[in-house]
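With one protein chain held back, the other chains of the complex are shown just where they sit.
Now for chain A:
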């Protein structure tokens, strides 16, 4: 799947979209700085995001497509983000690139930073271009929750490794004889924090409770996400989605997790993590998803020289981290004011907000934290709150709750969506923010490319 995306990256269907740019007063006319290279997003694509287990994809489709888009040597480097790694393809970026028929002369590496892995892939690309090491980099992310590596138990692994070293038959038989039934129990990869052993859903429920977010507020926000996603899908706004063919099955061309329901239906669900009084349910959480995404990032000069029309400038970005226990999912709260400060912008300057929706409760908690002077002063060392994004600018084409959240691939979707929304809605600045396991967070400012 990843290689397919890389391939479409090479074919690079550049879409032009014109709309009226309304004149607004911004703190800054542009974020371009004389001494800093302009870096642009040329294209962003993704596979449909599929609920894990709904369409079984056994492996990456190596070499699925063979069309040639850009010259083979136009891409200098490939970076991919992923979270749960397959042992056989620990550098999945390289395998995907080779499988997609990219030149074997293009180096590739894989990065991991939980739910912001593809953000890390993109910002690494930005860094390499800014440093003058590359001119064109493909960055992306991939996640296959339908096929995660399941390990033998630690005891079994130890026995098997010792078995390799055993020299005599007696030693081997002794080791085999030591295997007990308990050894055979497999070990599933956990979606739990290593440092606190708490699952993310559990932490989200506590976070929601800490900020006094009610079940109804969460259900309402989830319903909003599904409704907006459905609208965007029906209106054909999700242009970053490209179809692909699952061997032996139909062509998949749409995200399949978008299911607007009713408040009554959602209220019926029992809490998924904290029982019986918790508020986080299956309906107001993002679900396990398969999917891949990719973007082509270039220096503006190179893009123009090659005849591309860039979609947006990638400007300032920040990474933050905080307490992985009680503030696990507050990344956006910490990163938003920081990136705005870096860029010299205010909340009012932002026209398009795309926040990663891990849980409805997490988004609501972040919004409340961003609106609290006490929180800003006590925990962030700031004089006052940064404020909340206005609803009419926030996640208007759905979000991770409805579209799905393939851990490693969401970042590119967020950035591409901001670029597309800026084009469609005619704003100038967009903001991406996301939280990630480990108590980390990320935010990036994106500026519309003059049309």
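Quick notes on this structure:
Keep in mind that, in the parts below, a contact is a pair of C-beta atoms (placed from the backbone, for glycine too) under 8 Å apart; a residue touches a chain by one contact, two chains touch by 3 or more; residues count from 1.
As a working rule, contacts and distances are computed from a predicted model.
Entry comment: the absent subunit's protein name, as recorded by UniProt, is "Trifunctional enzyme subunit alpha, mitochondrial", drawn from "Presenilin", "SEPT2 protein", "Mediator of RNA polymerase II transcription subunit 18" or "Trifunctional enzyme subunit alpha, mitochondrial". Contact with the undisplayed chain is limited, among A:94, A:302 or A:368, to A:368. The chain that is not drawn here is touched, among residues A:84, A:246 or A:274, by A:274. The omitted chain makes contact with just one of the residues A:174, A:212, A:344 or A:390: A:212.
Against the chain not shown here, chain A presents residues 194-197, 202, 205-207, 209-212, 274, 277, 323, 325-327, 365, 368-369, 372, 374-375, 378-379.
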